[in-house]
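Below is the structure I would like to discuss, written out as structure tokens.
All protein chains but one are shown in place.
Think of it as A and B in the order they're written, each chain with its own count starting at 1.
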Amino acid sequence: MGALQSVYRTFAGKHGTGTAAFIGIAVLFWVICLIVLPQIAMLDYSFRYNLPASEIGGPNDVYTLDNYVYFFRGNDGTINTLDMGILVRTLAAAVFVTIIDVLLCYPIAFILAHSATGVAARLMVIGLIVPFWVNEILRAFAFRVLFGSTGLINGVGMSLGLWDQPIDFIRADVALYSGLTYAYILLMVFPIFNAVEALDRNQIEAARDMGASWWRVHWRVVLPVAKPGIASGSTMVFMLTAGALAAPQILGGPSSLWFTQLIYQWFNQSANWQRGSAYAVLLLIVCISFVMMLMRVFKVSIGEIGR
Amino acid sequence: MNRGTGGGFIAIGFSLLFFTFLFGPLIIMVITAFNSSSFPRITPWECFTTDWFGVLFGNDRLMTGLLNSLVIAIGVVAIAVPIGLAGALALSELGPKLRATLYTVLITPILIPGVVLGISTIVFWGALGRSVGADYGTFFYNGMFLTLAGQVTFISAYAMLVFLARLQRFDPLLTEAALDLGATPGQAFRKILLPFLGPAIGSAAFLTFLASFENYNTTVFTILSGNTFTTALASKVRHGTDPSLSALAVIIIGITLIGAIVHEAYARRQAAIRSGTAQRSRIYGNPVLKTLVHPLTVFAILAGAAGFAAWQGSQYDSNACEAQILEEKRAIQQQLLEEQRKRMQEQRQQQTAPTTAPETPGQASPSPFGGAFKPGTLSPGSDAEPSGDAPKSNSPFGGAFKPGALGPSGEPAQETPKNGSGFGSAFKPGSLKPE
Partner (left out) sequence: MATKDIVLDHVSIRFGNYTAVDNAHLVIKGGEFFSFLGPSGCGKTTLLRCISGFNDPTEGRVLIGTQDMKGIGPNKRPTALIFQNLALFPLMSVAENIAFPLEVRGVGRKDRRKRADELLDMIALPGVGDKKVHELSGGQRQRVAIARALAVEPDILLLDEPLSALDLKLRHHMRTELRAIQQRVGLTFIYITHDQGEALTMSDRVAVMNKGVIEQVDHPETIYNRPKTSFVASFVGESNAISGKVATQSGKLVEVETPLGRLKGIAAGGRTYKTGDECYMFIRPEQLVLAENHENAITAQWIKEEFEGNARHMFLEAGDVQLRLSKVNSGQSQETPSGGTVPLGFAAEQAMVLPHGELAGA
């Protein structure tokens, strides 16, 4: 409390009491009412039984591990391979999409920062941003138009005689992975761009001058500088991909469920909010631990995210 | 550009491929909006039409959703921008240790999956409502309020990042100078820091508006039984697509492009004015050209062009062409039915036990079952026949209606699992279009 008071006094001294009060109230409201308490409420909820409204708060409303046990054991005590499999596959797919995005965006970010100039650079920036002003749902829809069995790719492929049966890209998850790769590209390009832009051109030229090969320049000079940007972008892309709902719903094949869709089903089809909460908590914990682990491996701190 | 720094042909080629990936899907989607085919596609091209725009505006659910979305987005801008500003200011003044902690806390809402945020929001406010004994009419259970709360949670962080970036370039000595010159801390804030943040407030407002308008993952939970534009759109895409969505994309992309071009004109003008080279420049020095590249002129021209295109489009009548296409389809359909009937009869003669009842679909071209014989299902290359698939199904109709059984047909294959019914494709709006 003392620390808070002294912080408040610093603010009041610098920006005035009115501003300090506004900052204090807004930040506290944000942290407490919007961030912390809802997560706690969800955590609490996930440990309860799904009771009819009349019994809530009654003698039956006690804490239970049931919802979590279900994830591992199912109803009949056998191992719940279905749900666990979906979680693992969601994570693996998110990792895959993240890696593809890094491979796509690193060159573009570098070109944007160090090769493109003037009009070309401005056009590139606009070209990067404009597609992301289009609604996420419509972007996913565009991929469905592209990859559907009567979509352009099948149409062109068949009319060229490359294949004579339409390929079911949707069932093969090609559409889904492409759509997800597309969906968060911007969040990968700009962190890498920001990091790489800080690099002094002279360093690259010096390295070239000293006879380093093209790939060695990138490996030894550019990549270390880009690392925080890559980490930041990867974290965001991974979390958003793992937590994506729209693209899997629209582009997902009939046989593949995304973990978020499972949560959605608990809420909207089974009306079991408690179990849905438990699954949401699981998703959150698994994703955050995964990211934390990677950050430790790559020695990056969370403070660098969003820069 | 030189090869040593990644320039050259490889870079250009890669950039071209990259931007093809970015824009290709959008361009194709835009083109499909003008094809009369009931499924959004380019091949085969049927007729140029603008009817899908009419279908779009006739969709009540989307239009109510649009209104809700606008109300929510304005609310989010009004709340998230000040909160994000407060967060950024708080971070800029704290000591390094406290700052790192608070930054982590404030940035997490961006990283938390949207579904988790949505769930936690409805659970929390519901629990709060229950504990104060509020009934279901109150705001605790109001989809609009919950959506606002859920979206503000993470959209504020976007606004905060915008402000932080701007604050990094602020020289805190300016505030000290103002204080030293006799300004009160409040005056220094209002007259020095706030004007400096002005452009950031604009971009933060834009970003938060867009983020709110686009949001799906959180909103789909928090809106409860209601609809925003995006959730209505999503449920439409999931339950059957038609090119009216492409029409929507045309409108949105059009607005986006106009916005981008006007913004670019504005940015260039500002840059020219700021650098003081405006008078000397070839464009800004010439009075006619100067007016022509003024952002407002640019906007007026583009908006006028868009309006004219819309008017032209609304006048365009594709009925004649469509009728012809329909006629052709009927003819093909008829022919195929004939062939099928013939084949069925042959089969019946060969098999003593009749296992199928092909007459029903045969006579039912105008009936709901007609969907099974949509042009797409019988598109060229199809060698699968209902009878051929019959053994796989238990029901006599199954073979005909099972998605994918007819080979190339893609649309039913996508829809069916979601609808959970084998008849899904038959009831698709598009499939009944001939009537």
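Some notes on this structure:
The rule we apply is simple: contacts are C-beta pairs under 8 Å (C-beta built on N, C-alpha and C of every residue); 3 or more make two chains touch, one makes a residue touch a chain.
Please read these numbers as outputs of a predicted model, since none were measured by experiment.
The chain that is not displayed touches the following shown chains in the complete assembly: B.
Only one residue in the set B:Phe23, B:Phe145 or B:Phe196 touches the chain that does not appear here, and it is B:Phe196. Looking at B:Met63, B:Ala177, B:Ala267 or B:Ala309, the residue that reaches the missing chain in the full complex is B:Ala177. Within chain B, the residues in touch with the undisplayed chain are 171, 173-174, 176-185, 187, 191-192, 195-196, 276.
FYI, only the chains that are shown with their structure count from here on.
Centroids of chain A and chain B (each the mean of its C-alpha atoms) stand 18 Å apart. Partner chain A is touched in their complex by these residues of chain B: 1, 3-7, 11, 14-15, 18-19, 21-26, 28-29, 32, 39-44, 82-83, 85-87, 89-90, 93-94, 98, 100, 102-117, 119-125, 127-128, 130, 149, 152-153, 156-157, 161, 175, 184-189, 193, 210, 213-214, 216-217, 220-221, 229-230, 233-234, 237-238, 241, 245-246, 248-249, 252-253, 256-257, 259-260, 264, 376, 379, 381, 404, 407-411, 413-414, 416-418.
By the touch criterion given at the top, residues 3, 7, 10-19, 22-23, 26-27, 29-31, 34-42, 44-45, 56-57, 104, 107-108, 110-111, 114-116, 122, 124, 126-131, 133-146, 148-152, 154-156, 158-159, 164-166, 168, 170-171, 182, 185, 201, 204-205, 208, 214, 217-218, 235-236, 239-240, 242-246, 249-250, 254, 260, 263-264, 267, 273, 276-277, 280-281, 283-284, 287-288, 291, 301-303, 305-306 of chain A touch chain B in their complex.
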